[in-house]
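One structure is given below, encoded as structure tokens.
Note that this complex is displayed minus one protein chain, with the remaining chains in position.
Residue numbering begins at 1 within each chain, and the chains themselves are lettered A, B and C in the order written.
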Amino acid sequence: MKLNGIIGLSITLLILSGCWNSREINELSISIAIGIDKTERGYRITHQILNPKAISTKIYTNETPIILFSEEGENVFSIIRQNTAEFPRKIYNSHVRMVVFGEDMARNGIQDVLDFLLRDHEFRTDFYFAIAKGTTASEVLSILTPLEFIPGIRLYNSLENSESYLGITQSVDILDLVQCIISDGKNPALPGIEITTGEKGSDTLDVLTTVSGKKGLKYIDMGVFKDDKLIGWLSEDESKGFNYIVGNVKNNIEYTHYNEKDQITYEIIDSAKKITTSVVNQKPSLLVEIRVKANIGAVDGYFDIMKKENESMVVNLLENRLQEFCESALRKAQTELHSDIFGFGEVIHVKYPKLWKEIKSNWSVEFSRLPVEFDVTVELNKTGEISKSVFTKEES
Amino acid sequence: MNKKIITNKQLFSLAAGGSIGGSVLVSAPLMAGIAKQDAWIGALIALIYGACYIFMLTCLSSQFPNMNFVEIIQTLLGKWLGSAFCVYYIFLCILLSAHIPWYVGDFLTTMVMPETPQYFVNAIYIIALAIGVSYGLEAFARASEIFLKAGSFLFILAMVLVLPNAHIGNLQPILENGILPPLKSSVVLSSFSTFTLIILLMIYPSNINEPKKASKEFVKGYIWGGFISFTSIFLSILVLGWNITSKSRYAAYILANEIEIGVIFARIEFIVFASWILTQFVVNVLYFYAGISSLAHLLKLKQSGKVILPLSLFLLALAEIIFPGNIYQENWIVFGWVPFIITLGLVLPLCLFIVYWIKRLVSGKQV
Amino acid sequence: MKTPRKITQAKKRQQASFPESNLGSDLFANLTRIKTDFGQNNDLVVNVLQWDDNPACIYAVLYLISFTNKDTINSLSDEIDSLKNKVSTKETYSTLRDFFSGIRVCKEGSKLMDLYAELLSGNMVFLVNGSERYFSVLAENTEGRAVEEPSAQTVIRGPKDGFTENLNQNIFLVRKRIKNTSLKLENLSVGKLTKTAISLMYIKGIAKESIIQEIRDRINRIEIDSILEGAYIEEWIKDDRYSIFPVFLSSEKPDSVAAALTEGKVAIFTDGTPYVLSAPAVMVDFFHSSEDYYHHFIISSLMRILRYMAFFITLLTPALYIGITTFHHEMIPTQLLISIAAQREGVPFSTFLEGLILEVTFEVLREAGVRMPRAIGPAISIVGALVLGQAAVDAGIFSAAIVIVVSITAISSFSIPNYEMSNAIRTARFVFMVLAGLIGLYGIFVGLIVLTLHLCKIKSIGIPYMTPIAPHIKGGNKDTFFRFPLWSMKKRPYGIHGIDERRVADEYDKQDKTKDQEFR
Partner (left out) sequence: MKNTLFFLFVTATTLIICVTVIPNLLKKRLYPEFWVSIVALGLSLLISFSKVFDFSVPNPSDLILWIYSPLKGLIQGLLKQG
């Protein structure tokens, strides 16, 4: 009997002492997006926290789907913990979908925050980054969005969608970002978010009941970094060029004018890049070959695309257009920003390791002088459900 | 004589499990720290000379088909020197049996549940360990077949699922700093996955049902284990890049974090942990078993099963103090573990081999 | 080395209570003796008869009326009447004996103890005045349940007859299926008090001699006063007595016992129970149904995979749910997490407690379903479904998700063909739930490791339980996870069979198999 007592005691000890990390789901406040701003005191961290009651389809409430939570302090981790002092539930960060940096924050450097995000066990690696262009991250996170009630998830989804169907953004997760920052021959570029203007504020539920005229969020431009500091923005066209150069375009719409007012619209369905490098007199030069497959999306006017001689014209128009994008992106990066966001340095590193060791330390200067040529090849694939424009008059 | 007999297939599993368990989650950061993007070449090199090393072990032990390692040491080195080496060997086994629970506890309290005290994680693990050892070699060898299959399957599944995230650019430039760094890094890998297999000599020739074909299975098992370790290092570098790999603590787990294919195959990094703990468990039971059976030989214990429980408790206590923190642990691996295992795993068998040859030459002359 | 000595001691004790005494030559003295030994037993019938007023021709017929078949008694008395004229004075005993041994199963003896045994097994005993011997005639009442469809192991396709409580009937049902002289039967009797008849059945040459001998030895070593069901034997002769996993395949279907015999297993029949044990049985046997072999092999293989999935679902689903929702929230997809979180708003219990309460409730419902009278079964299930499924969730006491989890577990636990295996898994499930509640997935992994170790450790009559998975047998996995076509299962399961290892004739390999297809 004594023995049973002791065994029971030790098992109870073992069990009583368990459950340290157990937390019921309804005791968590699930953070979906984090905004980080630079302030005078240090940082302002904004959490977008789910309100499960409002999202649940069964219970009707008048509450907002998210609760915004902001705290200011000197140190990132301590701010995140600070929240517990005011908030009934511990903030849970494993489901963070977006991390939004305020523009000031990005310009001051994001390296220290990234170290924390990698080190803390709650943060996974599958969230994306964005920069609030011209505004603060907490502003961005405070905007409610229709269709997808949770703004953080909306931001995540539309970033992925705009990457695959628009080709002006790039989704960057923490490993990519860190690799870009620590690599000598590559600099990161992150998508920017802008708040679209509207008369009505978008931080109450009322916004979901109106149809138009509200504030919204939109991905626009790409922020170019040098190491971990934001130094400038690529415009929409330059962002496109950037994405073509790094081979990040999967599907995209382009249009060209074949005369003054009529346009041909293309749907890019595939794009591949190949960067080759050669060294002449200890000076590297690059050739970027971009191969693009495109369908015809629309033809205005009476242009007959089925004519043999017109085909090459159609192709040339698009090739020139794409070349323009790429060149403008390169020009911006080389002359204005001096930041190698395309990873040309890495290409040289792989091909000419010895040369790279010499020019590594001075790469941003070297990069600005780097001769780069573009060779865009377009392959026309399909013409859609109709061949010629139906309005083309047949000459019979 | 109720000698425990295991099949060749089980030897394969034990060797492979032993080789995977020690290395798969731990060695990639160290190797990437030394050889950067060429660490995978180091893994290949380690695999090649490791196979030769295993072959040497089988050559040595097949000369003494009815003895285990402790008996071989005592026969070749004499009573006093032999016993000294045996004590050192037992020290290795017991120390390692406490290290592995520490790794499991450290992993869990670092990556998954930081608020749980490590001794609690260790206690649950060590209970399983004690059950495993007390069930005996035969039962455990059978279980190791299942552990190896399940572990390999889960690991390969994870590696296949993470392939879409691979960037071939992370491997380039190949051999930027010459062949020397990969060679150096291979020493680290083999001190985790190759030299540790010395413990299998406790069972290798004497407990096998078909000793003639066994050496082949031994080498095959090692190669399978080496292949899995290689895959983990290769993909860590391919996906994470050498820089993040070398700076992460458990690279393969972070690697599995990257798995995201549709909705189904997302957030399943725990399968890497599952495969790791399965193979880790194989290694750990082997160490504990080797420790206890050599202790039994040295002190002439009649019923060695009776000391499992007290020793398990000792392991639990030892795991609490063995590494004060992971900074200590990472230094210890380089300055303690590598020379320690090389002494026992490489130098000792080589010495035994030489002594054996000398003795044979001497006795040959006499005949 | 201990057991044989124990047996002799037990025998000595037995002999002390029943003194070794022979019959005397005086009929009436014998009868008095028997009557005193039986005491005030109303069902002992002693019929003293005399032919032709000859004092030498006095004989007595004894039987237990509850045991004997009335028709047999009637026909016997008719037969005796016809004998009347042939009987001479001196040879009454031998005449009677010779006559009956010609037409019925007859046993002779002279010991009182054997006589009692004969009476107690339902035979008629003849005693003749002046003879020191008796003989008994088989007159057992074989009336019992007719052969019916098995109640616990039902099939869609395949034979629908099931074993009954009658031993001879059961043996007949199996013998009918294997018409071969090498089908051997051994009769044993176990139980000091009950003297239950046990029969071992095997096919000589196919079953391994060492296994038969082992089972025989172990059964002989049993020392218990009563055996009322095969489970008593199983519990006594099991290799690892504390293991909850069954190592004897119990079946109430003659066709599956016949199949087990052809695989080289040994069947153990116990009198008085419709369940027949077969051993050695390995883990995978408990996931096979006799129906697997009656359907197309691809379909059967899929069914088997479903059953193995059901095994894991039963074992792990509640534990995984508890572990993941209380420890590893990062593993749940965000949308699912939101919906679970919304469901759990306002639920008072922790997930672990919720799971535990509902699982226990389910077990209670299941137990109630087995024990209660048939007629109120539907009522209970309605109450159970309504209370658990609807009201508890609506009232906000339990979350809907946990009800789904428990239901899935319950349903899958019933798709495991063997009830004992299903019980074992359901029991293990609670351990996993506690482990998951303690430390999450890690606890589940360690639990799985220990479970695997345990399954690899236990044996069934010396055969490792996980054969042919661990130890892995090359080519032995044709009838484990999948069911390969019958013609490709050329050998009997490894480790069990004796000399005769092939199932499919050797010549079949050499035949030109394309010939069959030429007809098309």
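Of note:
Keep in mind that, in the parts below, a residue touches a chain if its C-beta (ideal position, glycine included) is under 8 Å from a C-beta of that chain, and two chains touch if they have at least 3 such contacts.
Remember, predicted model here, so these are calculated numbers, not experimental data.
From the options B:Phe55, B:Tyr119 or B:Phe265, the residue with contact to the chain not on display is B:Tyr119.
Of B:Ile34, B:Ala214 or B:Ala290, it is B:Ile34 that touches the chain left out of the display.
Only one residue from B:Ile5, B:Met111, B:Ala166 or B:Val307 touches the chain missing from this view: B:Val307. From the options B:Gly50, B:Gly105, B:Gly132 or B:Pro181, the residue with contact to the unseen chain in the full assembly is B:Pro181.
From the set B:Phe91, B:Phe153 or B:Trp357, the residue in touch with the chain omitted from the display is B:Phe91, counting the whole complex.
Counting the whole complex, the residues of chain B in touch with the unshown chain are 33-34, 91, 95, 117, 119, 123, 177, 181, 184, 187-188, 295, 299-304, 306-307, 309-311, 313-314, 316-318, 320-324, 328, 332, 334-340.
In the analysis below, only the chains that are shown with their structure count from here on.
Central chain by Cα centroid: B, whose mean Cα position is closest to the mean of all protein Cα atoms.
If you average the CA atoms of chain A and of chain C, the two centres end up 66 Å from each other. Counting partner chains per residue, chain A has residues 18, 21, 124 touching two or more of them. In chain C, the residues that reach two or more other chains under the touch definition are 327, 330, 438-440.
Across the interface of their complex, chain C is touched by residues 7, 9-10, 108, 112-113, 116, 120-121, 124-125, 127-128, 131-132, 135-136, 139-140, 142-143, 145-147, 263, 266-268, 270, 273-274, 277-278, 281 of chain B.
Residues 327-328, 330-333, 435, 438-443, 445-446, 449-450, 452-457, 464, 466, 469-472 of chain C are the ones touching chain B in the complex. Residue ranges of chain A in contact with chain C, taken from their complex: 15, 18-19, 21-26, 28, 30, 32, 50, 52-53, 55-59, 92, 94-95, 97, 122, 124, 150, 153.
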